[in-house]
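What follows is a short report on a single structure.
With one protein chain withheld, the remaining protein chains of the complex are depicted in position.
Let's look at subunit A:
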């Protein structure tokens, strides 16, 4: 066997081994969340609020409500900004300012979540003199907008230029081409992007620490402190009580399910878009 062939074999083995190792680690982590999460699930977990520190029983209904409210409001605030910025970048492709906007969206995507949390605190909580779910939603919107912008732009760029040119040839204005042709063609793709962005922010903890702050009660008022699943996982995991730690695993399991559901919806929509195109 020549050295070259030997090296070929050895490197092939190493490459496969690294893949096997990663897959093992991934499966171990996912499996652990699944097993530990399911073990402590019960009906109370979904319907009750947390018991006082150290007592067993109770649930995370308040956090489930909080996660839904905070995420939905963040998406509602962020969607128009993200979509229109995406439209701008796509419509002005190749222009200098559009390039800057795209670069800013990319840079914002890389801003650490804790920095967004601190910003939310100094900019909103200090100003309103109170922790509130709304300030958490606004903080999360800062993460939601750049991802939505990029996805919207990418999906709009896929719209065949022939379609748009046909509309222009019929005398349509820019706005009605963008609205009636581009956006309608790309609607499923954009919705899919919105779901992906929601899946991303639903699991965020750091932006909520100093904004939503957490609450032991079921709270529907966005102007008051509110709990959320990621926040609850963090608080419970850091507590010394085994009952609360077990609840953290169940909350983690439910959160993962929620995120998977959103991602599945996104994937399903994208698959439909691709099928229509093909």
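FYI, a contact is a pair of C-beta atoms (placed from the backbone, for glycine too) under 8 Å apart; a residue touches a chain by one contact, two chains touch by 3 or more; residues count from 1.
One rule holds for everything that comes next: contacts and distances are computed from a predicted model.
I want to check something: the complex is missing a chain, and I'd like its UniProt protein name from "Peptide ABC transporter ATP-binding protein", "Dihydroorotate dehydrogenase", "Phosphate transport system permease protein" or "Cytochrome C oxidase subunit I".
The record names the chain that does not appear here as "Phosphate transport system permease protein".
Of the residues A:60, A:75 or A:89, which one touches the chain left out of the display?
A:89
Touching the absent chain in the whole complex: find that residue among A:41, A:98 or A:218.
Considering all chains, including the one not shown, the answer is A:98.
Which listed residue, A:128, A:179, A:217 or A:241, touches the chain dropped from view?
In the complete complex, the chain left out is touched by residue A:179.
Based on the whole complex, identify which of A:41, A:65, A:118 or A:222 touches the chain you can't see.
Among A:41, A:65, A:118 or A:222, only A:118 touches the chain that is not shown.
Who touches the missing chain here, A:15, A:38 or A:223?
Residue touching the chain left out of view: A:15.
Please output the residues of subunit A touching the missing chain, sorted low to high.
4-5, 7-8, 11-12, 14-19, 21-23, 25-27, 29-30, 32-33, 80-85, 87-89, 91, 97-98, 100-101, 103-115, 117-119, 121-123, 142, 145-146, 149, 173-176, 178-179, 199-200, 202-206, 209-210, 230, 233-234, 237-238, 245, 248-249, 252, 255-256, 259-260, 263
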